[in-house]
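Omission of a single protein chain aside, the complex is shown with its protein chains in their original locations.
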Amino acid sequence: MSLAWVRYTSCSGCQLMLTNCEAQLAELAMQVELREFDLISSACAEKGRVDLALVEGSVSTPTELDSLLDLRARSRWLVAIGACALTGGINALAGGAERPEPGTFPPQPLRRFVRVDWEIPGCPPERSELLSLFGALRHGGWPARLECAVCMECRIAENRCLLMEDRLPCLGPVTRAGCRARCPGVGVACEGCRGEVAEAHRDEVFRLLAGCGLPSREVRRRLGRFRGNGHD
Amino acid sequence: MTRLVMQPLRRVEGHGRVELILRDGQLREVRLALTESPRLFERLVVGRSALEIPDLVCRICAICSAVHRLAALEAIERALAVEIPPAARLVRELLLLGGHLQSHALHLFCLILPDFSGVASVFDLVRRGDPLAVGGLELKAFGNRVQELAGGRVIHPVNAVPGGVVRLPSGEALAGLRQDCDVWLERWPRLSADFIGTARYPASGTLTGTVLAVGGAERFALQGDTLYVGGGDPVPAGGYAELLAEQPVPYSRARQSAGDRGPFLVGALARRQLWAARSGGGAVLEGAGGIHDNNTAQLAEIGWTLERIAAVAAELQAQRPGAPLQIPPGSPRAGVGTAAFEAPRGLLVHHYVVDDWGQVAVADIATPTAINQRTMERQLLADLAGIDDETELRGRAARVVRAFDPCISCAVHVIQC
Amino acid sequence: MNAGFLPMPARIVAIEPLDRDHRLFSLRPAQPFDLRPGQFVEITIPGVGAFPVSACAPVAAGLLTSCIRRAGRVTEALFQLESGALLGVRGPFGNGFPVETFYGSDPLLIAGGLGIAPLRALLHALLAIPERVGRITLLYGTREPGALLFREELAGLAATGRIDLRLSVDFAEELSLEEWGVACEVGLVNDLLRAVTFDPARTVAALCGPPGLYRCLIEELARAGIPPQRIFATLERRMRCGIGECCHCVTGGVFLCREGPVFSLDRLRSMEGAI
Partner (left out) sequence: MPWPAFPSIALQPDEVGRLFSALASGRLMFGPRPGSDGSCRLQPLPEIPAHPGAAQPFLSLKKFLVPDGDPLWAWTSERYAGPPPPPRLTVVDLPLCDLQALAWLDLVFAEDPPYRARREALLVVGAPCQPAADCFCDPAGLLPGGDLFRAGTRWWALSPVGEALLVRAAGPGNLAGEPLPGPEPGGAVPTVDPARFAGSAGDPLWDEAAARCLACGACSAVCPTCMCYEVVDDPRLDGTVTRRRVWDNCFFPEHARVAGGHDFRPGRGRRLRFRFEHKYLGFGPWRGLSSCVGCGRCRRACPVGISLEEVAGRLARGAGP
């Protein structure tokens, strides 16, 4: 399977996460042929067709947009990886700020411009989800996932509930699970890096967070940290 | 006039471009442009609660997210006059060390090592079971384990929060860590020697740039209040802005440092040289020569990092149970805070002005790759002098750039271009 | 064949495209098995997932034949596979249509959309016992002419008088179905029902289609005089385990996968949310 990993406006965290799958890299190297992956490969083949394009980062410059359109045209599957690619991510918080450079624009999620075949959320994404993407593609499909909120995984992990017991502003109830409640697991309130669940009960969560003693402006900011430009 | 453009730069972090300008077949000018899309971090934090800043700015860069978070925390805590408990300091140091280890291992074994055997990537090496690559990845995994243990998340760690840390790694985990450290301390000299044994570096001229690093006066450290400058007087960390005098340049999206004591060289090599000078040590390192000695210095730092991890883990184990980990930040107040750290690739400064409502009014972040920019150009010019073959120029230029271990995401985050 | 969760290996032996989103898959499980019309199996693509599916023909010569719609993640992956691929099959699950109830009756089969799949299996089972059943009527509606599945086969059966076939489509710009000699109305299946004549006392009805079809049709059959015990519908819900554990398919307190998916109208009336 030929692979292009392309990165736009982002911190490189998603691709670093792939290199963080140290124990699996040898197996992965057997499966894929790196056609374009600037961080770890100096191969510079012609930009031809690829089976799988993994795209990290949001789009914020015309150059990036051209590159994305070209990439979509020459890849069989295009997968958006990470919060920036899915919603604009943290970068989008500068959204309205005056852009110093003409032509650049507030960071946009990929699906605003191209068809995205699959998404892997997270800032950073989970290793397990990157690996099961490759695993499932080997069998010709996309990985299965149970769509639910971080709270579910947090309860399964038998964590103490930070929201109820410590009145910490945890976004677990409205955040897509898949991280095994990583942050509440160390006692840190979920910041919502994996994006919002379907049918999120925003009003109620707003009330709950305000009940933690946060001023409503802070509640809005916290809820909006990863909402980026991608949510409606 | 011929202009050779190298874009993208490969096997370095981030998007950059090198332009080599030749006249009469001679390399006359080098331009390094950091072309990452601007993410305006210094702007997006303004008006937001200071307590939220570390969560945001660690996203400047994934490879150095730990040190960005720690520098931001420290600067904010200084602004808010919060003194964190000793146990928290240790956990944070562990996080810093884990990040250091992972980044150096990534650079040496994933980005540099393929150059020695002429393959395109570490994938080609692990596919054939190259023992150095495999060992290096194991070391990288260990660094990540340390980060995950101390930070909760391996990239963009969460355990360090304003006022301290949330959780102490369990006694069991610390014991495991120490055992692994012992194994690594045993294993490392061999792996390091093998790396040096395989190393094939092109010739490199004299180092350009004034070495610059922050550090401890008593022992080698990745954090401190004094900026040490090669061949001159140290400067307090708060004086960083004047020293660096960062300026926008028209062709790059990162500011360049234009201080008159520069251009500066930051990173492992600078740290080693300055520490050697401070501790009265003699010749620092011999090895690759020129800028490629930066790699040799990284190898040496890995050894030090492993020792330090073991020591910090031991100190943490000795903490009495129930020792405080976090001082809750009090009510918002105005203040100014600056923190200087050594990121794996050199000096990193975070500076914030916080207003009466506890919101950030001004943010300034000086990053190693931005600081190194001008030195990189000069080093390229020096090292490539006399070469006229295009392929060779390109190949050598790539290796010089790589030797600096640049991290371009970090460098490009600014307000002004 | 139903040994816990372990699927039986099964190979795809033939794939026949019907239209863009429907294909006929023939699978050969490693061991012989039986599947009554209306019963279902769970097909596994290892590494991707599993989904419940009924057979669209009686099992013959150890072959399981299903008409499958490309509907989502797992079926999409199935559509990427070629003949020879190794899958897994669990089952059979559920009760299936009570074929004996049709003995001595005039079967009235009503299908909407992909609902034709299990009804075709029933149809073939009934056609195999001509001496036991009377006149077979099939009412079949889809959204557009292009979506009428098995049309040549059905038209052939109609032409030879083995079934009385009535077709309808929700909308169509032009109807070029004359070539098969079968009438096709533009409208709902309900309209077809009004157009056919049947003797309620002799009729046993079987329905399969989307929820809307049941809502507007099933009580109409009862009003026309067919006893509710002789009106059957098969309920397709999200199903996971097939053995009455995972709770997804529960409707009116009943595990559809276990007690159904085929129910008579008098039972359905007592199951809240079934229709």
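In this document, chain identifiers A, B and C correspond to the written order of the chains, with residue numbering beginning at 1 in each.
The definition used in the following text is that a residue touches a chain if its C-beta (ideal position, glycine included) is under 8 Å from a C-beta of that chain, and two chains touch if they have at least 3 such contacts.
Because the structure is a prediction, the values reported are computed rather than measured.
Touch, as defined at the top, links the missing chain to these shown chains in the whole complex: A, C. Summary of contacts with the chain left out: across C:G146, C:P211 or C:G225, the touching residue is C:P211.
Contact with the omitted chain, checked across A:R49, A:R155 or A:R217, is made by A:R155. Contact between chain A and the absent chain runs through residues 24, 27-28, 31, 131-132, 134-136, 138-139, 143-149, 151-152, 155-156, 158, 160-161, 163-164, 172-174, 197-199, 201, 204-205, 208.
What chain C contributes to its contact with the hidden chain is residues 3-7, 9, 44, 46-50, 69, 71-72, 75, 86, 88, 210-211, 236-238, 240-241, 243-248, 250-251, 253-255, 258-259, 272-273.
Rule of thumb we're sticking to: only the chains that are shown with their structure count from here on.
The distance from the centre of chain B to the centre of chain C, each centre being the mean of the chain's C-alpha atoms, comes to 64 Å. Averaged C-alpha coordinates give centres for chain A and chain C that are 41 Å from one another. For chain C, residues touching at least two other chains: there are none. Contact with two or more other chains is made by no residue of chain A. Interface of chain A with chain B (complex): residues 7-14, 16-17, 19-20, 22-23, 25-26, 28-30, 32, 34, 37-44, 57, 60-61, 64, 89-91, 93-94, 97, 99-101, 104, 107, 123-124, 182-183, 185-188, 191, 193, 218, 221-222, 225. On chain C, the positions that touch chain A within their shared complex are 45-49, 73-74, 76-77, 80-81. Contact residues of chain A toward chain C in the complex are 135-136, 138-142, 144.
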